[in-house]
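Here the structure is laid out as structure tokens; the discussion comes afterwards.
The complex appears here minus one protein chain, its other protein chains still in place.
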Amino acid sequence: MDVMSLAANWTFDGLLALALLWVGWRVLASTNLFKGIVFFIAFGLLVALSWVRLEAPDVALAEAAIGAGLTGALLLAALSRLRRRQDSAQASDQPLDAETSRTARLSLGTQALLIVFSAVLFVCLGTAFLSLPPLTPGLGPQVAEQLSASGVTNPVTAVLLNFRAYDTLLEMGVLFLALVAVWSLSPAPAQLVTAPGSILISFVRVLVPIVVLAATYLLWIGAYAPGGAFQAGAVLAAAVVLILLAGENTMPAGSTWPLRATLSLGLGVFVAVGMSLMGMGRSFLDFPTDQAGNLILLIEVAATVSIGVTLAALFLGGQPQRGSPK
Amino acid sequence: METIASGQPWIIWAVFSPLVGAIFAFLLPRHASLVGCLAALATSGAILGLVRQVVEFGPQRYLLGGWGAPLGVDLQADGLSVVMLLTAGVVGAGVTVYATGYFQRSSQAARAFWPLWLWLWTAMNALFLSADIFNLYVTLELLSLSAVALVAVSGNADALTGAMRYLLVSLLGSLSYLFGVVLFYGAHGTLDIALLGDLTGPSPADWVATGLMITGLAIKSALFPLHFWLPPAHAAAPAPVSALLSALVVKASFYLLLRLWLDVFPVSTPVAGQLLGVLGAAAIVWGSLKALRQKRLKLLVAYSTVAQLGYLFLAFPLASTLAAATAWSGSVMFIVSHALAKTAMFLAAGNILRSVGHDRIAELGGAQRSATLSWIAFAIAGISIMGLPPSGGFTAKWVMLQAAFASGQWWWSMPIIGGGLLAAAYVFRIVALAFAPIGAPGTSKSVPKRMELAALGFAVAAVMAGFATLQILSLLDSGAPFGQIGAEAVL
Partner (left out) sequence: MTATMAYATAGIGLFVLGLYALSAYTHLLRKVIALNIMASGIFLVFGAIAHRAPGQGADPVPHALVITGVVVAVSATALALALMLRIQAETGQPRLPDETSD
């Protein structure tokens, strides 16, 4: 690599790192929460860009779709609900700018202490990072060695769905549990948006099939190239959210079992595959090499559907009620 | 060293019985309590199977996916994991019975409780059996989310704010832990506990990673002064949930701290050990004093948990010497006996709350004519909390005192004994109420018998645990978790 392009790379990475810090600070310190969330989404995209620079396209996709996109959507939905309730409450002791009052009533001393502590922590963590050996191979070589036996050629998918499939199973469990928890807290708000325009509706009709197609592509390509169930599921969730935003309340009531079954599908298939392999005298989730690709695809398809519906249901923010208004 | 599990894979069933139950409890909300009972039965069976396996064949390792560490994730079961698993199993099964009486069938709260409780159980069993520090992070998150959601089940403002504070603190603890995982992987290129244990040493990265993990887990275990989140959350939760949180959940993160301390962290961390011990002693004093001053019964019991958790941390300074195995054994005995006694206390408090309609201590005088068995249960559980013979609490403290004197650090005996006296003060404060003149009739509701019997059962078990000390310690020893320090005869 010649000196010029090396210098250009350095400059780009340095600037991106600075931008991360600056936007990150804007997210946290903006006086207005809405602005802060917009900065958060921009921050997520910068993080995704950083992951591209770190040669982690799979993570970049996941960060863009879930970290920036879905988390951003969750935050915006929560903020709009907060504000709507605050408007309707009209309590005199809650000034509308309550959300802009930023810091706790910390004394100057406490704040100074906090800043000193943060600085010390930064130095400790930095020292720890610098003291890391410059070149530990990590598990990269072992992954490469066993990749041909994993049933897929994308090493990240191989780790997620074969070598460390148990992690991924429990992670599906975390997502499922979050939904159970959110449902146990509250019913879904009756109305998601106020009267969508007809342009939005026709736009959604065109967009949704394209988004679903994109999700299918991401799922399929995950075996060979960046992509996979979580990225595809997040994109699928976007399609469901679009439908919900257009006011076509297609989310069936929470007490009907098809929705519950769809939500449990991914985890259920994952566990069922693991158990069946045990029934065949192998250990849990020990895929036979020649069947590994198919089994992983089966798990991923089920997972994508569940992830998509779960993320969309989390966006809805509560248990859909029987006969909730359209 | 460890045998690769052969025969019936009980280790898998111990994790997946409650997990499958959780899925079905969600799919069939109307039959959630039935699903819960069946899952509890299956889980208990799996735990017993695994205990037998470990006793017969020694520690077990299970290679998930057949890969084996470091590429794959392994499960492991040694004496320490099995004792924790068994404690969780006994408390879990009992609380399951209690909950069938506590929650009205197919009420909103019951529908919420069962899948969340089964997830909590899954998370604990997965945590006790995992041998991979990143996998442990995922189990920690499962544990936090299910515990937080369970606190919020009662739905009132206290429970919700308690749950929120618990969630924020828990997530902070998890992130701190996760940063440690990242640094350990960066330094050594593996996530497996056993492999990592051979590689860690006195380098800055390892020290910082250790510090981050200890801090994260101490927050989650509510070590003084990071305990502020515990009393409101544990007191505002429904009674069966309070019992699970105080008896088990805080100990799950303590177990992980102990596991990493023994197997992963760079050896000889005496300064950190002394610090943890001092904080533990402070927790005993502070928690007990706060318990003495509470106006509500459940808050009193919750502050008692803060105090009792302090005892667990006294093992760290004691274990940096020759008395290590004794100190750890005392700590584990304490986990078991406190789990039983605290379950009894919270269940009894829940019964009293239900029968009287409130738990304001000042107005509880003479309330014993209803829920009499629960008052008795509270008093009996108090024997173990105070540490009187022959209870489990007594033997645990006795073993710890031995460690203190054997290691030449007699001063640690002061918080051990002083904490018992303070505990006696707050327990008698409640028990004395039972002898107050009987109040005006007609204000009490009846409590299902099984709820009273569950409380009483745990109270008796907490006292009887003293007689089972040798069995518990030999079970602990069957996996020789403290072997690398040099196991020595205890008692």
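By letter and in written order, the chains are A and B; residue numbering begins at 1 in each of them.
Heads up, the rule we're going with is that a residue touches a chain if its C-beta (ideal position, glycine included) is under 8 Å from a C-beta of that chain, and two chains touch if they have at least 3 such contacts.
Since we're looking at a predicted model, the values are computed, not measured.
**Student:** Given the contact definition stated above, which residue among A:A181, A:V204, A:L242 or A:L285 touches the chain not shown here?
**Tutor:** Result: among the candidates, A:A181 touches the missing chain.
**Student:** Using the document's contact rule, name the residues of chain A that touch the chain not shown here.
**Tutor:** Touch with the absent chain occurs at residues 9-10, 13-14, 16-18, 20-21, 24-25, 27-29, 33, 36-37, 40, 43-44, 47, 50-51, 53-56, 58-59, 62-63, 66-67, 70-71, 74-75, 77-79, 81-82, 85-86, 89, 91, 93-94, 98-99, 101-104, 106, 111, 114-115, 118, 121-122, 125-126, 129, 132, 134-140, 143, 155-156, 158-160, 164, 167-168, 171, 174-175, 177-179, 181-182, 185-186, 228, 230, 311, 314, 317-318.
**Student:** I need the residue numbers on chain B that touch the omitted chain, in ascending order.
**Tutor:** Considering the whole complex, chain B reaches the absent chain at 134, 138, 141, 144-145, 148-149, 152, 155-157, 160-161, 163-165, 167-168, 171-172, 175, 178-179, 182, 185-186, 228, 231, 290.
Simple rule for what comes next: only the chains that are shown with their structure count from here on.
**Student:** Would you mind pulling out the distance in Å between where the CA atoms of chain A average out and where those of chain B do?
**Tutor:** Their C-alpha centroids are separated by 31 Å.
**Student:** Please output the residues of chain A touching chain B within their complex, sorted ascending.
**Tutor:** 124-125, 127-133, 136-139, 142-143, 146, 162-167, 170-171, 173-174, 176-178, 180-181, 183-185, 255, 257, 260-261, 263-264, 267-268, 271, 275, 278, 282-287
**Student:** Within the complex, which stretch of chain B touches chain A?
**Tutor:** 9, 12, 16, 19-20, 22-23, 26-27, 29, 62-67, 70-73, 111-112, 115-116, 119, 122, 126, 132, 134-135, 138-139, 141-142, 145-146, 148-149, 152-153, 155, 179, 183, 185-190, 203-205, 207-209, 211
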